[in-house]
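Supplied in structure tokens, the structure appears directly below.
One protein chain is absent from this view; the other protein chains keep their places.
We call the chains A and B, going by the order they appear; numbering starts again at 1 in every chain.
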Amino acid sequence: MRWSLRPETAGYLFVLPAVLGLLAFGIIPLIYAFVVSLHNYDLVNPRAPYVGLANYTALATDRVFWTALRNTSAYALMLVPLQTAVGLSLALMVQPSTRWIALLRASYFMPVVVSYVVAAGLWEILFAAPNGPMNSLLALAHVPPQLFFQDRHQALPLIALMSSWKWSGITMLIYLSGLHEIPAELYEAAGVDGAGGLRQFGNITWPLLHRITLFVLVVNTIEAFKIFTPVYVITRGGPLNATMVLVFHLFREGFRYVHLGDASALSFVLLVVILTLATLQFRVLRGESQG
Amino acid sequence: MNLTSSGTNIRPRSGLLAHVAAGGKLALAIIFVFPLAWMFLSSLRPVAEIFQYIFPFSLWTVVPLHATLDSYRHLLRDEPFGRYLANSLIVASCVAAFDVAVSSMAAYALARIRFAGREALFFLVLTVMIIPFEALLVPLYLIVRWLGWVDSYAALIVPMVPRAFSIFLLRQFFRGLPRELDDAARIDGCRDWGIYWHIMLPLSRPVLLSVTLLTFQEMWGSFTWPLVSTNNANMRVVQVAVASFGQGDGSPRRSPSCCS
């Protein structure tokens, strides 16, 4: 029997499985976390006292929170442009697919495959101070020993560098999928018109990648604000809170000190910050081209 | 790795420029691979040698002096590592497969079908993507426990589907596909399912592959959730097993709060 649905109904059916999953394992826990954030909850007392927004107002006077917010923003400002640019460049570089290029592509993608914890531990050792392998290599060039992750000015940029080493492969992959969708005829036509590589990029590739770039920027921003693993593994927020970031602060509060109320409040602040940023990115970038 | 095979050959280059470009690409590849190569080569060393030749720099900083497969032998001997690998493989494959199916359907609707609440739904997807997993860990555990799933594959697989990231990525791609295709299909009598199945999916093969691959790798690397949601060693995944190798008493890798 053939029967057709109202498009609305079809839409709901298409999203139903996803919505069920998102609700059950995303939104319901989220609501629970919100309720927790309104209580003085410490995993002991099932009837934790309701404290209203006290956990939120406490954040305002929490110096570590402000440091974490500043550091996380600085980190995002370093990471997002870096990873996006590197990812796009890599994608453009490995465009024409030959056997050698496939090998290059695999090399650029390789750090993505390694577990984050392992990768972070690896960088910790490579950049150990003052006698780790990297310092040892630099000594060949008579560079004095660097403190790297122990230095309050180098630590955060180094983590950004590490993350972009780890994740640029994903950005590359996403851009590659985008490049693949650009019809070859467009380039052929441009080629006939005698447009050079740079102009082709400016006139065809970049505009057509707009939607993907929007995606990449939004995702990279979200991921940047959620930075946790390398901080957890390598610096634990130090030295001098130079790498104290929001999710690490949240983790420490929630799981080490068992201040679940504070941690939940923190996660909602984080949520609002990122949602605002993402919405802004959508607005700005959509304004440029018809999204 | 050959995910895209695009014909967009952008620029024909002059000889010198091509060489410089090739050199640059190679240098980059070395930067990307070197740390991992170092790690791999270290794994071929006897335990006592791993950190022996780090300073000052010499050939032996990189190359093992006495190569051995001891580390791997230990790994396989001391642990039911095959079981852990199988668990990781099962979990990562299932999540990847379910996720790409569920996410692509949702993404299609979000990109192509107009229905009330679509924007709200997209907002929901973003929200789930943003909230740090650490904030959800306890409630998620309580839900899974209520379902009676602790220590089961269901606990490792079901809550991970769908990934908001996949929905978002696929939605962006589907939106980029020309609308004319839908219209043509509709004229040919296709309904939404037909368009999704016969047009969207075949046209998005590269990105579907990317999504599957990325989900697989994400799940393969996941650690916190498997640790919390399973107790039984039979359910252990590779990352949890590996995490305990470098830790514990007598291990120099981590500083325990107590070391007694």
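The working rule: contacts are C-beta pairs under 8 Å (C-beta built on N, C-alpha and C of every residue); 3 or more make two chains touch, one makes a residue touch a chain.
Basically, contacts and distances are computed from a predicted model.
**Q** Looking at UniProt, which of "Thiosulfate reductase cytochrome b subunit", "Electron transfer flavoprotein subunit beta", "Extracellular solute-binding protein" or "Diguanylate cyclase" names the chain we cannot see?
**A** "Extracellular solute-binding protein"
**Q** Which listed residue (B:Met39, B:Ile90, B:Leu181 or B:Leu227) would be found touching the missing chain in the intact complex?
**A** Per the contact definition at the top, the residue touching the missing chain is B:Leu227.
**Q** If the missing chain were put back, which residues of chain B would it touch?
**A** Interface with the chain not displayed, on the chain B side: 47-48, 50-52, 54-56, 78, 112-114, 137-138, 141-142, 145, 147-152, 154, 182-183, 186, 191-192, 224, 227-228, 231-233, 240, 243-260.
**Q** Touching the missing chain, which residues of chain A?
**A** 3-10, 12-13, 16, 20, 42-44, 125, 128-132, 139, 144-145, 147, 149-150, 236-241, 252, 255-259
In this section, only the chains that are shown with their structure count from here on.
**Q** Per the centroid of Cα atoms for each chain, what is the distance between chain A and chain B, given in Å?
**A** Using C-alpha averages as centres, the distance is 14 Å.
**Q** For the complex, give me every residue of chain B touching chain A.
**A** 1-11, 13, 21, 24-26, 28-29, 31-33, 35-36, 38-39, 54-57, 61, 102-103, 105-106, 108-110, 113-116, 118, 121, 124-132, 134-140, 142-143, 158-162, 164-165, 167-169, 172-173, 175-177, 191-193, 196, 206-207, 210, 213-214, 217, 220-221, 223, 239, 242-243, 246, 253
**Q** Using the touch definition up top, name the residues of chain A that touch chain B in the complex.
**A** My answer: residues 4-5, 7-8, 10-12, 14-15, 17-19, 21-22, 24-30, 32-33, 36, 90, 92-97, 102-119, 121-123, 126, 128, 131-133, 135-137, 139-140, 165, 169-170, 173-174, 176-182, 184, 187, 196-197, 200-201, 205, 211-212, 214-215, 218-219, 222, 225-226, 228, 247, 250-251, 254-255, 260, 263-264, 267, 270-271, 274-275, 278, 291.
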